[in-house]
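Of the protein chains in this complex, one is absent; all others appear in place.
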Amino acid sequence: MNELPERLIPESPEPTLRSRSEGAENWLYRPITCLDHGFVYLVDYMGNDDAIVQAARVSYGKGTKRVSEDRGLIRYLRRHSHTTPFEMVEFKFHCKMPIFVARQWIRHRTASVNEYSGRYSEMSNEFYVPESSVLAKQAKGNRQGRGESLTAEQQKRVLALLKEDYDRSHGHYREFIDDMDFARELARIGLSVANYTEWYWKIDLHNLMHFLRLRMDAHAQYEIRVFADAMARILKDAVPIAFEAFEDYQLNSMQFSGLETKFFETHSWPMKPEAAEKEILEAFKNKRETQEFLEKLKKLNLISSS
Amino acid sequence: MNELPERLIPESPEPTLRSRSEGAENWLYRPITCLDHGFVYLVDYMGNDDAIVQAARVSYGKGTKRVSEDRGLIRYLRRHSHTTPFEMVEFKFHCKMPIFVARQWIRHRTASVNEYSGRYSEMSNEFYVPESSVLAKQAKGNRQGRGESLTAEQQKRVLALLKEDYDRSHGHYREFIDDMDFARELARIGLSVANYTEWYWKIDLHNLMHFLRLRMDAHAQYEIRVFADAMARILKDAVPIAFEAFEDYQLNSMQFSGLETKFFETHSWPMKPEAAEKEILEAFKNKRETQEFLEKLKKLNLISSS
Amino acid sequence: MNELPERLIPESPEPTLRSRSEGAENWLYRPITCLDHGFVYLVDYMGNDDAIVQAARVSYGKGTKRVSEDRGLIRYLRRHSHTTPFEMVEFKFHCKMPIFVARQWIRHRTASVNEYSGRYSEMSNEFYVPESSVLAKQAKGNRQGRGESLTAEQQKRVLALLKEDYDRSHGHYREFIDDMDFARELARIGLSVANYTEWYWKIDLHNLMHFLRLRMDAHAQYEIRVFADAMARILKDAVPIAFEAFEDYQLNSMQFSGLETKFFETHSWPMKPEAAEKEILEAFKNKRETQEFLEKLKKLNLISSS
Partner (left out) sequence: MNELPERLIPESPEPTLRSRSEGAENWLYRPITCLDHGFVYLVDYMGNDDAIVQAARVSYGKGTKRVSEDRGLIRYLRRHSHTTPFEMVEFKFHCKMPIFVARQWIRHRTASVNEYSGRYSEMSNEFYVPESSVLAKQAKGNRQGRGESLTAEQQKRVLALLKEDYDRSHGHYREFIDDMDFARELARIGLSVANYTEWYWKIDLHNLMHFLRLRMDAHAQYEIRVFADAMARILKDAVPIAFEAFEDYQLNSMQFSGLETKFFETHSWPMKPEAAEKEILEAFKNKRETQEFLEKLKKLNLISSS
């Protein structure tokens, strides 16, 4: 992985009085490969699980301070949306990804970013070529996802056409630059959104978890989920208690609307599937909301199978 | 209410091509009294329920556009945390509140604020004197709330001492200013956090709803809840569809953690109270989380009363 | 311009009690064409020059209120970086631009955005084809700009190759979608960054002026400058006093560093060019800073021509 900024990797550890995370130290400068040419690695960090507790306790002044209570406090904070102490921990990543992934990523406005510039520098010949296995049809009933696979023949043709277009457009780009000295900021406009870019990305733990909740979701595009999953692996080691609470209270949680809790209160459980569907639809007067509630009830085993 | 900026109230309506909300128009320059000397009123607004739909639909390009589907779309957006279209609507309020309320309020960083300045201008003799009915003891089992009432005698004494302190410190302030021409920025440091301040506060609908969710909550201090409730009254008229969705999916919603949903799935409902408590505690190994889950289950009628 | 959301243009003005700007009203729903397929138009706005003054005066309480002083106050606020009152005015635009322009634009994080989605919807066949006149060589001595023109032959070849690539890649995209029902979120990755996208963009006046200062600058890429200039035209009419102050104190201002002001103080003016260059270089020990200072001095007529 020749993109690593060699000069910056410290030859040996140096002493610090700062808060430290063993799990985070182990991930520094260790890239996780993402897609065909991409990566994510941890460049720097500030704080750890203790730093969250320390910040939260300033509210309580000289209150409880037993270390054994830290886990309970962190879970309490996440359960009750006391998010500010999680802003006290910071992560900085170096990431490389296709432009169409970068475009989704940058919509999260609470991070600091320094990106590679196609105005200053030449764009590489690296373009995202998907694995055949992810080439699928448009999903039914979901306007933005993927459904069943393309045929093997279709997959072959898609990859052939994409590669051909990448090659040709990059060939033209090189001709623009090398033969004409054409201004880089314009020469690159024929390159596709599959071309790779890279950036430094710095964000606090609260906002990173918000990003992960949206981008690890099954509805996020597969190609950005890969990057979110990579950062989640790092977080899990860097702030294990906070990450566990995040999994329990965000990733794996389930929410019920006011209409739904009212329906709960006024019925006996479990219900039979037909009765449930009929009565929910009557109460909600909306097919989609009815369907989503039914799915949650099934998952909770509150719809009897018989 | 002599604080109203008379000059700014338009004598008569003027024509505009902008999006318009009948409900919002009716609230312009109509203060809602809050606490003893405070108020909130709507100074200006941009957008309405349609503006949310309009912004959301830019994602879909030339997709569905039937007006009848607007309500469904707005509910869908809130249900699935698609919050950006709600940022497209903006409200501007003029508010007057005690300093200790302003201090909690300003913690929400996503608004624009212009506050009255005690460096430039003289502080008024208006201080918050609570109604007797809200003078209560420290809550048990909740480190920040209020519990049972003080005795009538205690209430009388509290109010007497507060008023006495307000009067004396403000008398000194006047002496500092009037007799000594003492710099205002220092003269005011003896005034209490019950002294009133005021500001212009501008915020988009997404962030306003986030503010309301936290500050209309039963755990918020009563004195800021009064202001949140006042703004909610205005919102309910200004963006009725969005507000209804907000009530259903945020204010009145209920969330279950991963641990809780797992417990759901692996048990039959309803459960008996003792069995439920015992088994949840065994699974969660945490008294507080057990208690909170039990309360939710009772609310949903999933704990049999017998 | 068939992209305009016809349904949303009000048939006739409606009465409002809100603050109103005659200049802004005239720009509502009137697109300014930008590049070959792009546009910017004003969708909605909140506030005007008066709203800035009104917010600023809340600091002063019941202070001066003569309308004749408004201009002086607005200029004072901008001169002394009192920026919060400018946040009280808001603009919402509908914009259509090539993806590479959108990528620079979105770096400004203080706006609200709803963008067209290539996951939900099909990408159009509109790609940016530059005018021949803007096809230039890489700038010398400036790593990101443009220098002298390409030859006529080179320009012809550039445009031919770009168009060919646009057509071929879009042909493949249509084949992916029409013949294979390939998922839209992947089918589009072969399309170039010259493909057009569009969005709703809402921002307050303070942050919009910050955006304009950076993107109207001679160092900004020509293709985004076109959009910045279009919005500046609208602002000039919408908030004429604030815009004039912005021009005087930001766009046309000149800044001198501590080193430079010190050099000023300790020399007599005007200086001869050779002496100036020699002495500045001695003082600054940096060629680039010397050169930039000399240019400013020449512009101010402080370097004698003889």
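Chains: A, B and C, in written order; residue numbering restarts at 1 for each.
By our rule, a contact is a pair of C-beta atoms (placed from the backbone, for glycine too) under 8 Å apart; a residue touches a chain by one contact, two chains touch by 3 or more.
Since the structure is predicted, the reported quantities are computational estimates derived from the model, not experimental observations.
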Worksheet item: Among B:33, B:83, B:124 or B:169, which residue is in touch with the absent chain?
Response: B:169
Worksheet entry | Among A:59, A:291 or A:304, the residue in touch with the chain that has been omitted | A:59
Worksheet item: In terms of residues, what is the contact footprint of the unshown chain on subunit C?
Response: 60, 72, 75-76, 79, 81, 143, 214, 247-249, 251-259, 261, 264-270, 286, 288-289, 292, 299-302
Worksheet item: In the whole complex, what residues of subunit A lie against the chain that is missing from view?
Response: 5, 7-10, 13-20, 25, 28-29, 43-47, 50-51, 54-56, 58-63, 65, 84-85, 87-88, 90, 92, 94, 112-117, 120-122, 198-200, 202, 204
Fill in: Interface with the unshown chain - residue positions in subunit B
98-100, 102-103, 106-107, 109-110, 113, 117-120, 128, 130, 134-139, 143-147, 150, 154, 158, 161-162, 165-166, 168-169, 172, 175-176, 180-186, 188-195, 221
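Keep in mind that, in the parts below, only the chains that are shown with their structure count from here on.
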Worksheet item: So which chain ends up in the middle if you average the CA atoms?
Response: A
Item to complete: Starting from the mean Cα coordinates of subunit B and subunit C, work out the distance between those two points in Å.
Response: 36
Worksheet, complete the sentence: Note: subunit B residues in touch with at least two other chains are 60
